[in-house]
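Only one protein chain is missing; all other protein chains are in place.
Naming follows writing order (A and B), and every chain is counted from residue 1.
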Amino acid sequence: MPPARPERAAYRAGPKLENNRTAPTTGSHMTAFIQYTLQGLALGGFYALAALGLAVIFGVLGVVNFSHGACYMLGAVGAAVLLDATGLGFWWALPLMTIAMFLFGVLMERLLVQWLLRLDPLYNFLLTFGLTLLLVDVVKRKYGVSGLPYPLPAGLDGRITLGAVSLSTYQVFAAVFSISVCLAVWLVLTKTRVGMIVRASTEDAERSRALGINVSRWVTPVFGFGIALAGLAGVLRAPTGSVTADMGSFFIIILFAVVVIGGLGSILGAVVAGFLVGLVEAYGQGYAGRFSQVFIFMLMALVILVRPSGLFGREEAAS
Amino acid sequence: MQRTTSRQTLAVLATAVTGSLVLAACGGAGGPSSGGGKISDGKVVIGLLNDQSGVYKDLSGPNSKVAIQMAIDDYKAKYGDKAVAKDIEIVAADHQNKPDVANTKAQEMYDRDKADIILDVPTSSAALAVATQAKAKKKLFIDIGAGTTALTGAQCNKYTFHWAYDTYMLASGTGAALVEGGGKNWSIVYPDYAFGQDMTKSFTAAVERAGGTVQQKIATPFPNENFATFITKAGSSKPDVIGIMAAGGDLVNFVKQYNQAGMADKAKLAVGLMFITDIHSLGVDQFKGTTFTDAWYWNFDAQNKAWADKFKAKTNTRPSFAHAGNYSAAFNYLEAVQAAGTDKSDDIVKQLEGKKINDMFLRNGEVRAADHNVIHDVYQVKVKSKDQVKEEWDYEEVVKTIPAADAYGPANPACKMG
Partner (left out) sequence: MTPVPGEILEVDGLSAWYGEARVLTDVNLRVAPGEVVTLVGRNGAGKTTLLRSVMGLHRQVEGSVSWAGQVLGRSSADKRAKAGIGWVPDDRGIYATLSVQENLLLPPITSKADAWSLERVYEQFPVLQERRDFPGTKLSGGEQQMLAIARVLRTGSRLLLLDEPSEGLAPVIVQQIGDIIRQIKDQGVSVLLVEQNVKFAATVADRHYLLAQGRVVESRDNDSFQSRTSELLEYLGM
């Protein structure tokens, strides 16, 4: 942080400015650091939520769902269209778009994805890639490229200030909401029989089949669930980012970085890596500006070098 | 003839097919005989090269073809049987905002489509590539959509004109206005690529000319989605004004997060380049009170409104300044053809250089001979608040008209017309 110029003090005196007057003190460094950390954690919670669906789908189906970004976009665009067409706002969009995207995921799996499941995973990667182009183009054609307006939900437009650090209420809400969803998913996964089956199938679908689990029966709902999480992340993003056909195109790359760092298919890995990437991005922005995204991919490269299967991934070649 | 589709592969296929058709036609008939006297190939071909599918599609894109067609119709209505150019055709292509694609497409337009002029070309790097082609082929190029001052500076040439705006004019309008209004200390946040760097340079110079200082220049990755930490940083020096030089989706991301960070109460927001389509997509609420410089606004006066109504009848949307600029450039080009009695590039250049123009788009306009910058009055505008908006697209309040000379400054000394 560059030190404030001395003449600034005369222009607008304030206690915080006094701090900054000469060189930044340890205190202001600390304040900035805490602020960046909170922003990173808030961002991380959101990344975790968005990456969770990707990890679950990969785990159970072995599909690298490239269309996750497009589904995230559909969630946001759907929320904006819902608002425009029916006046139903954010609090309606959260459940409605999540259900709509779940159904979309179910259709996608039944009509397209299932036919390629037995082939090389590359086929489904290409399928979902093609689907992404299609969805983005359809949305462009229908709603243009400049995007759709989406306001902050009432009551979440303020700020939450604690001492010297302060976050927007919505940012805090989005983070708490994301973390709650991740927690709920975790509870379902660890405390229920369904969760046990999903975890087992995520770890090894073939083995689960040989133990009498009808994995195929879980494939469709799990895929729908993963897509629903992408749509939910999209709705959550709408009030705080641009709602355009292209909004998922770059986002998916960050998400891939998250799941690669966490370990493809690892649910815990996706959550931990989500927070890690959020923090790295915030610190990068705070201390290295234009290179903030580079650090994410450096982290990814580092993880791949040291642990090719990701932080929480299992070694493929284990015998 | 529409030669483009939004899909690259289709475009390649279509190009291959139409290309072979053109060849076949020429081979069979030996070329049409000239019916227009001094008009090359018997017709005037206007090439529209812009973003037909990406981030700049809405602010110019396919609707600029409509605007150019309106210019052709107005020209024909004005001169009727006396029109020198009887057969006027538009060919449109998608350059995807990539300089290499723009370069190839411009070459194709000049050579294969026999385009006499290319219009629009947003994205600075793409515009400079087309300018190089124009110079090499000795064919005309009027840029509307790009902002770089290099078009009328170090890389200027005899056949290239810059019609609507540039970064200098955006900076001098917005920068000077805000400094005069008490916003002496600035933080600038900019995407780290050619346009953002160019804008930051222009804004810094403009702010300093007006007696202000730029304390922080914060580069961000491009594209970028999360600006929270950048905004915290930008606010850390307690600036009076925070300038954002991003465009498109990044701009929307920034403004939303800027408002959520509560910065709107602490610093004024200056947007470097804004199109009315940006306000439309984000909603006036988010931009409320934001100051920027506009080259043209559809609801400024009766003349603008009348044209915008005709445009709306055809497109069901209101025009951006780029649409109006394309109309103006096409119409004045045809006027020059009329006056010269030919579409030969050198004669058109002679007609245009130094010409003073007042039309729907250009007020107190002048095609400056020294650097081919088309200067005109521009507008310092403020985004209306929601209760001020009377109809859809009624988003801007013109605070002040900035005279052409103030907005554009003196001719660029870096330009050496060859």
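In the analysis below, a contact is a pair of C-beta atoms (placed from the backbone, for glycine too) under 8 Å apart; a residue touches a chain by one contact, two chains touch by 3 or more.
As the structure is a computational prediction, the values presented were derived from the model and not from experiment.
Every shown chain that the unseen chain touches in the whole complex is listed here: A. Among A:35, A:67, A:132 or A:202, only A:202 touches the chain that is left out of the view. When you scan A:55, A:152, A:175 or A:215 for touch with the missing chain, the hit is A:215. Residues of subunit A in touch with the missing chain: 196-197, 199-200, 202-204, 206-216, 314, 318-319.
Just so we're on the same page, only the chains that are shown with their structure count from here on.
Averaged C-alpha coordinates put the centre of subunit A at 36 Å from the centre of subunit B. Chain contact summary for the complex, subunit B toward subunit A: residues 6-7, 53-59, 184-185, 192, 213, 215-216, 218-221, 223-226, 228-230, 232-233, 236-238, 248-253, 256-257, 259-262, 277-278, 280-283, 285-286. On the subunit A side of its complex with subunit B, the touching residues are 1-2, 4-5, 8, 11-12, 14, 17, 20, 32, 35-36, 39-40, 42-43, 137, 140, 144-152, 157-159, 166, 168, 170-171, 239-244, 246-247, 250-251, 254, 281-282, 285-286, 289-294.
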